[in-house]
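Let me begin by handing over the structure; questions about it come next.
The complex appears here minus one protein chain, its other protein chains still in place.
For reference, chains read A, B and C in written order, and residue numbers begin at 1 within each chain.
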């Protein structure tokens, strides 16, 4: 391993790995440093939904970012397969967002023209048609908004494919290496202090998910982020009872390859505790079997949790540190880390090359304050 | 390994291992043959309750057997620790059988004098007293029958301790060795055919749990047994909310060492499928959190299932084969395998030594029929 | 589930799953019965090499079968991906069979023209060229035979993809269902006895790997097969030190996706014991690090073993039972189960449709004898 890099990326999750991939494509000499093992936290816990429109209620910078990122997947899938041999299991069969009450029905119906106006494909599927298409859905469901362009990938495969493709393009990876401070010269960050020694680079990018905030305190910075635990479980079935991801209030059900369904996700703020609570699992089970009654007979597989980084205003941080040259930040993707990973990697690569990027996500917006004067 | 033994025991679960232990104590040269690994099926799936009185509603041979077996545990625990070093985690702090309805209360109250008449210690704990003793119990619980002499052990440790103690006393163990037939000479079984060759012995004992019935067809015998799947799950807590095992309608909650609680068990007849169904787990969760509401906050650990051998009349088979000399059977312990393992081992050892044993459990009672004339 | 099928396949490994796939493509109503879970034995233990030429020393029926099967993979890979979504990770970058001694070099060199005469592509790579191509190989290696058309797949993914594709085409799968006998009518097998009851079919195919022999005793048949344990281990590396599978005397090293290398395999006959011995692992380690010294620094992952069915004359059994109508057999694939699975599935489907198949592998050749007159 070198001791000087063009770019050091701190954090080996899906975001850090995508940045490494995009930077190494542009010829940068990159080091990806991870304190444990690659993609063992939120990046592997994710259900892998690509839900750019699922929660779209009005035009917004986040929606436009998500739309761009979603559009990158088909080509990316081929590129990563080519470089790493790994199939990210991209499925583009759409999502259905169901209405269980009249209120939900009204709301969803009103979103259809709104999303269409924004240029997105979507349509309202009335009760009878929905039950004809998806006979496993409970009778109480009143209809659904169908979003043909959303889909899903295997989150662990995507993370691994980014990392291995980056390696194929020259990136170095160092696991079990905790970064605990920055090396500063004048107003510039020139590297990082790790438990395994100092490493130098022209640029340092912090992509540590929910753990970014703590490290950035060493750069006298208090990000406005907080961890949100999400609990999930999975079942095995002989054949999936649904053809598409079902998105409901408080629950989504994602059919994966090989007869698995992933059901997620609870939201519990302000904890780094990765254990799963009985009532988390129990609430998800109740919702899932209410929506698809025959899931009762599915085979229990396992439960798990991941810690996602949410921000004060709900937007990720993507940009340069307001004060320290050579330091950039990419975190706060909350429940959209998988979906936003391609565009995040691309934007951070642009930024390293000195180009302008979308400034809605800049770090110095109202959500940051300095720690020490 | 020899090729001739005093006794071959087919089945390396808790029953087979106890028989091996008791026989080797008496100087017999024993071979314990197991088709997979020791104690990987029902013996490890068990919650380890020693509930001799829990379901006692009237005097019966099964109750008297259970009482004798329960009484063997304290001395056995020391003996196994001495021989194998393994602590079976015997806890003798009693059990409480709770009443959730007036009907259950009447029934339980009526059982108290009945059990006392049979010489057992038991008492009725009225509402207030119960909630004072066990404040974590839900308010709707109306009282409980307290059984001070029931308790629990670690089922996997008990199985392992029996097997290793038997080894310490001279038993040979052969894993990954499936027995598929008996070797017969005239009217006598003189050994077994295994996938690893023939093995000879003066006596052969089938202790294969739910899998015994199939093997015994090779001795032209149709046992009246059937498999019953039981599903369980476990949680972790900082400190147990209850001091004793709680036994309720459709659910028991067993505090184990190290901050674990085991919740069991569903009953699904006629399947060897060891998977866990969503509704099995979900039903147990609902019952457990209804009884102890704060379990909602407990940490999910895992779910599993075991296949237990039930019989037509609910009694185990313990005795000689009615027709083939040299062949005995010990199976059909259903949900009482852990509790009955000591007495079963002792009785089968008596039987091998030619002594009379309790004939309520003899194999040739109405529950067996011959396969071929 | 029905109770009458066109075909029952006993054994849910890669062979049984391929047969199910090929039969359901032809419109047959198929049941695949497995006593444990699909593909948990030898099919998942395999390293996944497609070595049609690796051990080719002269023309033979087995070689011609292997060549046909290897040729099926590219199209099959796409078909299975389409039907099941699963990528079998087909890698067609060739294999190198190395010479470590002068004798090995002479032998390998002599095989080159021989294989070419049989229509196969192969070439001798001299010392310098080899070390230039594969600088991680130890200096003592004198050259290699390069076989561009051999490759590898993910064995677990292939098994799963066959099974799920079969399901997509209408196959029923029943796990945890042990078949212990056949249902016979006159000279015909009309179904199977399982622990979960009787199931009927026009045709029954036994594809139980090393466990087939035991079941076939119930059809008064003694196959000439025996189990051979193979032990393997795997390591993780940042980047594979070799670009192609390396095949050596007593050891092969297979680069898999995601920075894994699988090293196999020992051969220990006549045991069903799936444990791994210290000297098995240790011998493989020694060979592997002698061939690729830098493997010393690789990260240990895990060790495992599988039980493969070998036959008396080294050829698989593929054909009808010589005496019982309605019963066929597909087993004895030894170390070639993954490679031969496509052609085996195809041939057995032909056979069920009443067509002639290659009779070199017929069951009644000298390797079978009747059990009881």
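Throughout what follows, contacts are C-beta pairs under 8 Å (C-beta built on N, C-alpha and C of every residue); 3 or more make two chains touch, one makes a residue touch a chain.
Remember, predicted model here, so these are calculated numbers, not experimental data.
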Statement: Of the candidates A:84, A:177, A:204 or A:311, the residue in contact with the absent chain is A:177
- line: Given C:276, C:291, C:340 or C:363, the correct residue touching the omitted chain is C:276
Statement: By the document's definition of touch, the residue of C:235, C:257, C:291 or C:363 touching the omitted chain is C:235
Task: List the residues of chain B that touch the chain left out of this view.
output: 84-87, 89, 91, 160, 164, 167-168, 173, 238-239, 257-259
Task: In the full complex, which bits of chain C touch the chain not displayed? Write them out.
output: 235-236, 275-282, 285-286, 288-289, 295-300, 302-303
Query: In the complete complex, which positions of chain A touch the hidden chain?
result: 175-178, 180, 195-196, 214, 217, 227, 270-275
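Convention: only the chains that are shown with their structure count from here on.
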- line: Most central chain, judged by mean Cα position vs. mean of all protein Cα atoms, is C
Field: CA centroid of chain A to CA centroid of chain C, Å
entry: 39
- prompt: In whole angstrom, what separates the CA-based centres of chain A and chain B?
  reply: 48
Field: Junction residues of chain A, two or more chains touched
entry: none
